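For this view, one protein chain was removed and the others were kept in their places.
Right after this comes chain A.
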Amino acid sequence: MTPRMVNAATISGKPRQVAGSSSSLSRSRVDFATLGRAPMRLGIGTRRITSRDLQIVEASEELLEAEIPEPEGVAQDVSLIRGFNATIPSADKGRSRRRQTRNVDAPRMGLKKLGMSARGLMVDEEEHEGESVASEEDVVMVGRPEPRGRNLRPKKKGRQSLSAGKVIGTDELKRQTHEIKRDKENLHVRKSLIEGEIKEISHKIQTLDNLRAKLQEDLLKLQEDELELDDELEGVKERLDIEESRSRPPKARTQQPHVAQSSRRRKGPAFLPSEHDELPPGVAFMSLTGHNGPITALDFSEPYGTLVTASQEEFAPKVWDLLSGEEIGRLKGHRSTVKCIQVEDHVCLTGGEDGSVRLWDLRRVDEDEDWDKESEIVSLSEIAEEEEVDEFGGRTKAKTNGSIRQGESEAGSVSEKEGPCVRVLEGHSKAVTALYFEDDCLVTGASDKTMRQWDLTTGQCVMTMDILWAISHPPTAGPGLFPGAAAAAGTFAVPTPPYADGTWDMYQDFVGAVQFWGYALMSGSGDGAVRMWDMRTGQPHRTLFGHTGPVTSLQFDELHAVTGSLDKSIRIWDLRTGGIFETLKYDHAVTGLQFDTRKVVAAAGENGLKVYNRTSMQHSTLITNGHTRPVQKLRYMDKYMVSGGRDSIVKVWAL
C-alpha cells in the first residue's frame, strides 16, 4: 500500500506542477482528479509519458498567451473541417461508385488487351473477370431486366444502345444527385483553398522580387565604387612615381619617368581642401559673374586653382582665382572671340575666331597691372627660341608641363612680350575652334577644315591635316553622312536645333573637338564623322560614322571614345571594334561633355547639367542653384566641376 500511495503522491505532484495555477478549478477537485488519473497511468496505460507529451503541454502555455485575431479571407470562407472533408481521399469515392452503377453488362471484348497492345506493351496474363470494387457496401445491384441468355441467341436483331437496357432505380438516382451536389461543393471548397494558396505565393514572390531588385541596386553601387577605386589606384601610382623620382637626384634624361600627365587624362582623385567634403553634392556653391555674353570656353588648372573663361562678347578671356572667386586678370591679345581654351598648371592656350592661337603664362597675369597695355604680336618667323632647348630636359620638377615657361623667364631678349601672352601661333586662315595640347605638342582644328600640329617649344607648325581631302578620299568606303556633309565643300554653317530657352545659333565650327594621345589623334567634325588620325603620317586611318549632326565635343580614354553632337545625342564608342557601345539621347543639342569610367556629364542645351551614371544607367540633372539659361561648356576634376552657360555666369559645383 505504501508504495502505491507514494507513487500516487509523486504522480499527482507532477501534473500539478505542469498544470500551474489554474483559473477556474478549485484545488480539491484538481487533486482528486489527478489522483483519479493515477490508476490509469499506472495500470491501465502502459505507455510512458514521453518528451512529446511534455512538449505539447509546455507549448500550450505559450499558445494560450497568443492573440486571436478575427478570421478573414480564406479562413473565413472555408473552415478547416470543411477543407478536410473536401480533400480527404474518400471524397472522391462517390464518383467512382457512381461510375460503377453505370457499368453496363456487355460481352467480354478483351478491351484491355487491345489497349495494351496498341500502346506497344505485352499482355502477359489473362485477366480475371470483373473489376475490383472499393468496398462491399458501395456495390449496388442494379436490376437486369434481360436475362443473360440473350447473348446465346445467335440471331442478331440489330443492336440496341448500351444504356437502353439499364434501369438504375429512383432511390439510387436521388442518392446520386445528392452526392453530385456534395462533390460539387467539395470542388468549390478545394478551388477556394487553392486560390488562397496562389495568392499567398504571389505575395511571397512579390516580396522576394523586391528584395532582389534592392540587392541588384546595391551590387551596381559596389561596381561603381570599384571603378572609382581603380581610378584612385592609378592616380596614387602616378603620384608614387613622381615622388620617387623627386627624391632621387636628377639623372640622365633617359631614366625619367613620364611625370607630367595631362590633367585631362589624370584619373586619380585631385587634391582638394578638406572643406570641400563638407559641401553637399550636386550643388553649385560658387557663381562667378562678370561676363557679358554667353560663355564660349572655359578650363581650369586644378580644383580651387586658376580658371580661365571666355565669352562671346569679350575678346579677352578672364582669369579667376577659384579659392576666392575673384577675377585676377584678363588675357588681352585676341582680336576676336576666343573659341577654345586649355589650361595646364600655369600654361594656357587659347584659340580664337581670328585664326590665331596664343600661349599664355598665367603666373604673369598679376604682373600685368596695366590692363590697357597692348601686347605685341610676334610672328612665327621671328621666334628663335634656341635657349629653351637646354631647359627641355629639365623635367625633374613635379607638375611641369614642358619648359616653355622656364625659357620665357630667362630669355627676355628676343621675345619682347609684355604681359602674360608668351607666344602667338599663326597659320590658320579661319577661326580656330578646337585645340588640345600635351607637353610640347599642340593640335588645333579650324574652320578652314584643316588641323595643324604645332611644336610648342619652337612654335612651328609641324604638320597640316586636311579634313576636306580626307572626306573626298575616304580610306574605306563608309556609309553616307548626313546631307549637311555635302555642303562641306563650301562654307560650313549649320543651324543648331533650338536650346531649351528657344535660342539657336548658326554653328560654323567645322572642327568641333580634338584630342590626341601619343600619335593617335581623334577629331570630331562638322560632317558628323569622328576620325582617327596617325600623327606620324598625317593620314586618317579610321572613321567612326553614326552621328547625324556636327560633332561638338569629344573625349577618349584607353577603352572608349565619347562624342557629343548637335543631333541631340552622345555616342560612346568602343575603340577596339569601332562600334557604338551606347547612345544617349537628349532633348537638345549637346555642346560640351566630359566622362570617366563611372559617369558622363553633358551640357545638353538645358539649364541643368545632365549626368549619366554608367554603371546604373541612370540619368540625373544638376540644377540646384544652377544656370538660368542653357549650359554651354563644362569641365570637372574629381569632385569639382566648373560650368559656363548662356546666362554669362560661371558656376562651380561639388559633385
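Heads up, the rule we're going with is that a contact is a pair of C-beta atoms (placed from the backbone, for glycine too) under 8 Å apart; a residue touches a chain by one contact, two chains touch by 3 or more; residues count from 1.
Everything below uses one rule, namely that contacts and distances are computed from a predicted model.
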* Which of "Histone acetyltransferase", "MADS-box domain-containing protein", "Transcription factor IIIB 90 kDa subunit" or "Mitochondrial fission 1 protein" is the UniProt protein name of the chain not shown? -> "Mitochondrial fission 1 protein"
* Asked: Pick from A:S90, A:S247 or A:T577: which residue touches the chain that isn't shown?
  -> A:S90
* Asked: Of the listed residues A:D105, A:E197, A:D277 or A:E313, which contacts the missing chain in the full complex?
  -> A:E197
* Hey, which chain A residues sit against the chain that's not shown? -> 1, 5, 8, 15, 19, 22-25, 29-40, 45, 47, 50, 52-53, 55-57, 59-60, 62-64, 66-76, 79-84, 87-90, 193, 197, 201
